[in-house]
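Chains shown are a subset, placed as in the full complex.
For clarity, chains are labelled A and B in written order, and residue numbers in each chain start from 1.
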Amino acid sequence: MVRTALDYKGKLKPTWCPGCGDFGVLTALFNAFARLDLDPNNIAIVSGIGCSSRLPGFASTYGVHSLHGRALPIGQGVKLANPEVEVVVVGGDGDAFAIGGGHFPHAARRNIDLTYIVMNNRIYGLTKGQVAPTSDVNFRTVSSPYGNFEEPINPVAFAISVGATFAARGFSGKVDQLTDLIVAAITHRGFAFLEVISPCVTFNKVHTYKYFQEKVTPLPAEYQPDDRTKAIEMAQVMQDVIYTGIFYRQEKLTYHDWISKIMEGVRPVTPKELVLSQK
Amino acid sequence: MEKVDLVVRIGGESGEGIIVAGEILTLACARASFEVYTYRAYPAEVRGGHSMFQMRAANAPIFSAGDLVDILVALNQEAYDRHYSTLKKGGVLVYDPESVKPHDREDLILYPCPLKDLALNQVQAIQTKNIVTVGVLAELFSIPQDKLEEVIQERFGSKGSQILEKDLLALKVGMEYARQNIPKRENLKLGGTEGETRIVISGNAAIALGAVYAGCRFFAGYPITPATDILEILMKEMPRVGGVSIQVEDEISALAMAIGASFAGKKAMTATSGPGLSLMSELIGFASMAEIPVVIVDVQRGGPATGLPTKTEQSDLFHAVFGSHGDCPRVVIAPTNVEDCFYQTIKGFNLAERTQLPVIILSDQSLSHRYETISVPDFDSIKVEDRLIVSPEEVAQGYQRYRITENGLMPMGIPGKPGAYIARGLEHDGEGTPSYDPGIHQVMTEKRFRKLNLAQNDNDVTLRWGNQESEVGIISWGSTEGAVREATNQLKARGEEPDVLYIKLLSPLPRKQIEDFLKNKKKVIVPEVNYSGQLSHLLRAYFLFDPIPLNLAGGRPFAGYEILKKIEEVL
């Protein structure tokens, strides 16, 4: 049986604002699942809280719509406990880098084999338009009435610098490329990070589709995603051009590779024997 | 057989290996078939504070580490000054005359012994002073050398043969010195007897192994005194039973991972102390709302905030029962002694699966590092309850994970198998779809609370002993059991035994058992190692009676005589 995108569609109609970038991400994700012909019962989509974090609710797969900022540790728990399951963690830029920011570097360092998709709209959508850690300096919002003072976090550069073994960027306005990127992220062995530029049409009147459409450009054809420093540099280009594509990719032992090695080495024991060995 | 009941206390500078010496003595005694019971106190500083280890060994059941000591080993003047007053009349003081100047006391037996000098000059390793001390004690009190060597072998075998050799030498040097120079007194003989195999275990180890036995195959934790060894033991042992353990970046991540792992189908646990439990508050609510079973061990220490990290207290009951915003059902249980740590942990997993709620197990510092001799469990009689999993047929018939049922339970889908659903921290309807309808919130809240009934049905959620006819009762929880038993044993001898109820299930409280107990009571004492009388509060609120609280702000466990005094006051 070959599955189609429809096989992953849940009963619930997405409750995003018409035009929200997150629709594109949902479409591309279903496309990618179909292309990989994954069993919906063998996928777990884990999210935090935010507009973007509602995504699991619109799919027919397993999912956890958890707490604000906790998607990554919950997702890691799922994968560590049940490594056969395809784990896709999703959420917003605030979820990932503000309240959840403490978990990110460790997830990357561990290189657990999961995919993390951050829908970056450079704003807090669900709570109606406050400044986010990805917002530009001087950006005015309801919670930054005099403009933002803080240097924005660049998700792809951040991911690479804390050790992600796969880091890419897509745009929700380009669903085909996004589908390819999601497929690449899922098939990558290890922690795969994907930033998706996903405009909030309701609250972010500066970083609109139009704004991005003019800047978004695939990485040059000759670009090789094997040099960290170069990758970080390219990810940081943000003025006239914003690159999309795979910035960095590295083969490395996953957390499970290590676990498997250990399990081979230890002397197995039954729980009863373990208890009896205490003396 | 002659009755043996000996209390040994070793005091000195933290970092001199006092705990190690104490543990070696303890294990050797236990292997020589004694009941053992230990207590330790050490500062939060790694160095520079005072450290103390106490072991009681007897050939009859014991319930506390003992109030007065038979043998005091003082490695420095501070140890002597702090502890000499706890020595029984006719007790023994072992000390290094170079660093301790004892009073001139006629009622004590003084055994001066150049411990430092022996370690330095005869073993050529100052850090073996602790093992030299063990050697001296072994000779003086006839602790079997073979058991000691066995334990030292196991303990230092992995540290390279050089270290092991030094330690074995140190043991011999100490024994030899004592043999040559110290005339032995007969009344303080321990010696060896041969008996059945016993298990010697600390509260933390009992929890770790209880979890493994209950089927836990995922553990995530962050180091914190006094819970850290649960993490350390499971980092080592989990791969041997095919499970996964991980040290993570903080306690929030630890509980989140455990919840994720449980969602994915594995029984999962985390272990922490008060500060970590506080950090987990929001996630406790999530597990409750999303109905994901998970076990959280809180090895209580002195609070609030960082508090007294290395001291015992029973002051996290309020947070365990009430912490987390919203109306948030959860199960709270507490073991009463080291052995019970094993059984309550299994119980915790059973209740987690049975109610699909988070379960908090409240242990404490005084249990955590205490070694006790326990009987080999009767494995066949231990019931392990497994998860209610949705079948493919049920899925085919239209499965709703959160459908409202009479007892509140629905089977869970497990990723990888049919039954896909969304676990959610937002309020939701039967299918898991978010719903902000007040009516749905009402029935869903009722349903989640209804599941608590499933925890109340067992008989073993309380423990009762003593004279049921007595109008004086004691209700308590957790690690005060030992001190209360000491007190009631003495009263029994006098024919004045009160009635005692230990509550092991603290949320929801077992209504029937408590009401039964209260029927004929005029006065009920509630001893707790906390300031605010947290169990007293719960009893007042749920049973509308006025108990007599007996509180200690914490820092140390109750002594038997303190409980006894209070009962005598009330009688």
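Note that in this section a contact is a pair of C-beta atoms (placed from the backbone, for glycine too) under 8 Å apart; a residue touches a chain by one contact, two chains touch by 3 or more.
These numbers were taken from a predicted model, which means no experiment stands behind them.
This structure file defines a complex whose chain copy numbers, by label, are A x2, B x2.
As a working rule, only the chains that are shown with their structure count from here on.
Computed centre separation for the pair chain A/chain B is 41 angstrom, with centres defined by C-alpha atoms. Those residues of chain B lying in contact with chain A across their complex are 27, 30-31, 197-201, 205, 209, 212-213, 217-218, 220, 237, 239-242, 244, 246, 248-250, 252-254, 256-266, 268, 282-283, 286, 290, 342, 376-377, 379, 413-426, 431, 433-434. Across the interface of their complex, chain B is touched by residues 11-12, 40-44, 46, 49, 56-57, 60-67, 70, 73-82, 84-85, 102-103, 106, 259, 262-263, 266-272, 274-276, 278-279 of chain A.
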